[in-house]
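Note that this complex is displayed minus one protein chain, with the remaining chains in position.
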């Protein structure tokens, strides 16, 4: 039986992170079915994710967003994150937040690279949560990162 | 069968954004019925939207507000946004937040233009969410904005 | 049949805003019954309002508070506001927040004037929400304020 | 019939505020039964209070905590306060928050005095909420404070 995975993304973002995530997921497994739901902005993502879970039957959802660099945008990202948190607690399902802040990258080219790379690496986390939780347990405390380099475990 | 669309707005705002949104919606489709609910201020919007959904049967709601430029006003906007987020999660319906901050515009004339333009462009998003989700999916990651110019996709 | 209106206020506030609000409400209509509930501080207001709605049968509630001027007080006001927001969403009833910050007025005399005036003008809003929603709709986007002068609609 | 009053406190705090509150409550009335629940830190208080209400049958609870002076501690206090707010709204019972910030006092001696005094004065509020709400109503808008001096009503 296939497991439904929701992919919620936005027209506000400046990179098509969803396609990168979907490609990675389909490379890793054929046991899932992707359901995509595009909304205007980040703050529309939480209810979109909840609908993917409760109305579409998704077992897990990725929420892909790209906050701008202004203070206002950071407040929006915070509100969206709180909504994603609440949506998870109301459904007992994971929603993997994949947010890339515009000011994390030095130029548009790096932004595109970072956004896709982070989406792919979080797609891998979705796979592990669904099919291989032991992999995550083995990497507990290892300082893994999504997008830029892993920082690694603290040297003792 | 017509779909009910709620429009919640305030007497605090300095521009009649609701009329602009309603006009745009009616231009785009005749398959909807508008239900308008005006409240005093932004923080009255979340329960107004929830009542529009649960008591009036709206399938989607627009929440139109205009925070002032002071720090206190920004905190109010944040509280209203959190309430709109929660109202969506409690109802599984979209509430499209259309907030225009007074300090986004250089003068009253631009403020009026911006507020109406953003209301119209978000009215288009309401139309797409109800009747043409494929349009949103095609524009995923394209850097769309409501009000000012779209910023576009990041150049790779 | 009379409609029950709740009035929740605090011993922390430095002005008896409740009496001003009650007087105004009783001047405007005889179709309501006031139920008053005084608590120690602002953060006790949300549950007091929820009890007024759920245990006393109030259709709408005014929450009257007066945050002090220190940073700590502003955080308290934010927490109280979030609680009032949640209480509204849990009950589908309006709770009109009437907060007057100590630093909004230049001296104690103006503070007393402002607090009573804002309480009265929000009492009028309660009346409109209950009995004359068309009045609010007619004033949508008109830049109305409670306490100090209305700022008016943006000039186009 | 005795009314159960919950007292939740922490090992993190530097003053035994609970004993001061319990002593005061027992001096004021014999119609209550105290149930105490000590947890490690402030952020453990909200669920402790909710358990006191829902599992132990408390009619009202005091939550006694002492945030440290660092920025991190202030964020913790904010999170704990939000939790106490939510716990009240989920149970329709008052939880009287008695937080003393380390930086409110000039030295350890004043801190101990302040913490106990505030706990006692809030214990009085618990008594009034349970047995004499008219007393609170008579003092509405009087600028009462717990711990330091009352500031009094604004002079008109």
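By written order: A, B, C and D. Residues from 1 in each chain.
In this text, contacts are C-beta pairs under 8 Å (C-beta built on N, C-alpha and C of every residue); 3 or more make two chains touch, one makes a residue touch a chain.
As the structure is a computational prediction, the values presented were derived from the model and not from experiment.
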(message) One chain isn't shown here. Among D:5, D:18 or D:123, which residue touches it?
(response) D:18
(request) In the full complex, which bits of chain A touch the chain not displayed? Write them out. (result) 74, 78, 81-82, 84-86, 88-89, 92-97, 101, 122, 125, 129, 133, 136-137, 139-146, 151-156
(message) What does the interface between chain D and the hidden chain look like in terms of residue numbers?
(response) 9-19, 36-40, 43-44, 46-48, 50-51, 54-55, 72, 75-76, 79-80, 82-83, 86-87, 90, 108-109, 111-113, 115
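Here is the rule we go by: only the chains that are shown with their structure count from here on.
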(request) Superimpose the Cα atoms of chain B on the matching ones in chain C and note the rotation angle, 0 to 180, in steps of 5 degrees. (result) 70
(message) Centroid of chain A to centroid of chain D, CA atoms only: how many Å?
(response) 41
(request) Quick one: which residues in chain B touch 2 or more of the other chains? (result) 82, 86
